[in-house]
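Only one protein chain is missing from this complex, and each of the others stays in its spot.
Think of it as A and B in the order they're written, each chain with its own count starting at 1.
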Amino acid sequence: MLVVLGAGFASSSTGFLDGANLANIGMQSTILLLLALPMTLIMLTEGIDLSMGAVLTLACVVLAAIAVKTGSVTLALAGALALGAAFGFANGALVAWLGLPPFVVTLGTLGIASGLALVTTGAQSITGVGDDVVYFYAGKLAGIPVPLVLGAAAYLAMHGLLYHTRFGTYVFALGGNREALRLAGVRVNAYLIGVYVLGGAMAGFAALLLTARMSAAHPTAAIGMEFDAIAAVAIGGTSFEKGNGWLFGTVLGVLLVGVLRNGLNLLAVPSSLQVAAIGVLIIAALVIESFKNT
Amino acid sequence: MSTLTLPRLALSAEFRTIVQRLLAVLALCIVLSVLSGAFLTVGNLVNVLRQAALIFLLASGLTLVILTAGLDLSIGANVGLSACLAGSVIQATGSPLLGAAVGLGSGCAIGLGNGLLVTVLRLPPFIATYGMLWVVHGLTYWFMAGATIHGFPPAFRALGSGYWLSVPIPVYLMFAFLAVGIGFARYTTWGQEIYAIGANPVAARLSGIPVNRRLVLVYTVSGAMAGLASLIFLARLNSAEGDIGEPLTLPAIAAVLIGGTSLFGGVGTVSGTLVGALILTLVLNGMNLLAIDANWQPLVTGVIVILAVSLDVLTHRGGSASR
Partner (left out) sequence: MTAVAAAVGPAHGGEQAAPLFELRGITKSFPGVRALDAVSLEIRAGEVHVLLGENGAGKSSLMKVLCGAYLADQGEFFHRGEPVAIRSPADARTLGIAVIFQEFSLVPYLSVAQNIFLGREPRGKIPGSVDHKRMHARARELLDRLGLEVDTRALVHTLGVAQQQLVEIAKALSQEARILVLDEPTAALSERETERLFSIIQRLQSQGVAMIYISHRLAEVFRVGGRITVLRDGRKVGSLLPASTTPDELVSMMVGRKVDTSYARRYCESPGEVVLEVKGMGAVNGVSGVDLVVRAGEIVGLSGLVGSGRTEVARALFGADRVTAGEVRLLNRSREGGPDRAVRSGMALVPEKRKQEGLALIRSVADNILLASLKRIFPRGWFSPAKGIGVASERIRQLRIATPGPRQMVQFLSGGNQQKVVVAKWLSADAKLIIFDEPTLGIDVGAKEEIFALIDQLVQRGAAVLMISSELSEVVKVCDRAYVMRDKRVVGELARAELSETNLLRLAMHDA
């Protein structure tokens, strides 16, 4: 499907197969990938995190504020990670301990995080984050753009986590047969909370790249980005049922969303229609998945 | 073991919920009037009612959806598209009536789409309406292309900002639809069937209730109410932009949940939703009066949603753990 789409865009727009454009797709997709990877894990547990875009936005604000004040990227990143993890913990705790439905909980935390981002900045952008931060988007490591390196590293780390650790095994079991996992003596709630904490922390990490890319933090920068992430996961073949999905599919999904947006941009299709198209894709992907299973 | 708890009657429980929530309204009013001298003025109270009217109209349709244990996340986006379509039709033709018909029609169509996704394609409601949210959102932005439509005939604007006997028109609409909502939920067989579907969809189906048709109905009604709300909103603002509806989804869900309707279906009332809309509006209005930044509003609404759903889970899960 990705190949077909790529070929289609290549033939209809001369700028598409340009090396710079392809690198551009990769760079832009990295931030989405950082959200979509943990979203895959969350959806494997039959959950969802609608607050991820808002948490990313708030993390950008925190990161930029610390970076401006202290000039330390390490401190800034630590702050963003801690904030993301805290939101993840809140989501996970409400879902696991109180048994609240994930989509309503994260809709609530979406409101809280996006509100906090507006309130703390007074709806103003924070600029002047310094070149140390910008390096993480614009810089190169051994000739390769830093975001691509980080994206690849994040994928490898997440792949290892999902397929080579107990945590990963239990992620599949949380969605596939939670009762069996409980009977096997595993502390189900701790792992479920862990998945959401991971999601929040990854949003915090993505804040570094997003802030670097814009060399500023905008109080509404990534609002709604969870939608692209959910789309990428769903298109990548992860369903909301029974822990059915695969991580590499999400990479393909992210690329597909990236290529789609990029290609449609080159074809001068307004971004609003792209959103509509992706909305249709989500529904289509889930319908196909549910028919495959019956 | 349950002999001791026997005299717990369904009706009185509902009644108690409403009374509790009304007491909360009263308490909020007292607190606000102490905190701010501007609260207990006719102008402000009228304003509160008018704001509550918009949220209630949107939330009343949503109440029916949630009664069936479903959810409609697309209502905000629906308001946006319906308002923009209605606005441009009015400007193009000069006919408020035609515009209103288009607004209501687009609202219904989106709701019908949700209903079909949930029944025919059997998607989980939150996913179906979440996808729909973005489809509608995208279409709206594409249609508007960043433009703003403003300036409508006074006759149409009266719908949102007009008065009759010094009470805003939307407030009349609110009470009219409260009556319609209560009538539908309590005094029609369809209303009874909707409660039954929410309480136990399998038993409802095996009792011969056409479950899918009723579900399509409630999603369509929810869409239609979003269409109606969009008209009032449009008339009030006297302008339409792509994103006007988005901030309304969370408050509408909050109003339904505060009003005592359970996300797990089968429990709740339309009148409760009115009280929920009042509570939410009072909180937001109070923040306004106390000169708290409007940016706090999504945050406070988010906290309220989580509190309301926690309360819902703690009260309703406990009672029917066997489900």
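Following the convention adopted for this analysis, contacts are C-beta pairs under 8 Å (C-beta built on N, C-alpha and C of every residue); 3 or more make two chains touch, one makes a residue touch a chain.
This is a predicted model, so every value here is computed, not measured.
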item: Residue in contact with the excluded chain [from B:A196, B:L217, B:L263 or B:V300]; value: B:A196
item: Omitted-chain contact residue, chosen from A:M39, A:L181 or A:L286; value: A:L181
item: Residue, one of A:A154, A:A173 or A:V254, that touches the chain absent here; value: A:A173
item: Chain B residues that touch the omitted chain in the full complex; value: 2, 5-11, 186-193, 195-196, 199-200, 202-210, 266-267, 316, 319-320, 322-323
item: Where the missing chain touches chain A, by residue; value: 160, 164-167, 169, 172-173, 175-177, 179-181, 183-186, 242-245
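Just so we're on the same page, only the chains that are shown with their structure count from here on.
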item: Interchain centroid distance [CA atoms averaged], chain A/chain B, Å; value: 30
item: Complex interface listing, chain B residues touching chain A; value: 71, 73, 117, 121-124, 126-128, 130-142, 145, 242, 250, 253, 263, 293, 295-303, 305-306, 309-310, 313-314, 317
item: Chain A residues touching chain B - in the complex, by the definition given at the top; value: 48, 50, 94, 98-101, 103-105, 107-116, 118-119, 122-123, 227, 230, 240, 270-280, 282-283, 286-287, 290
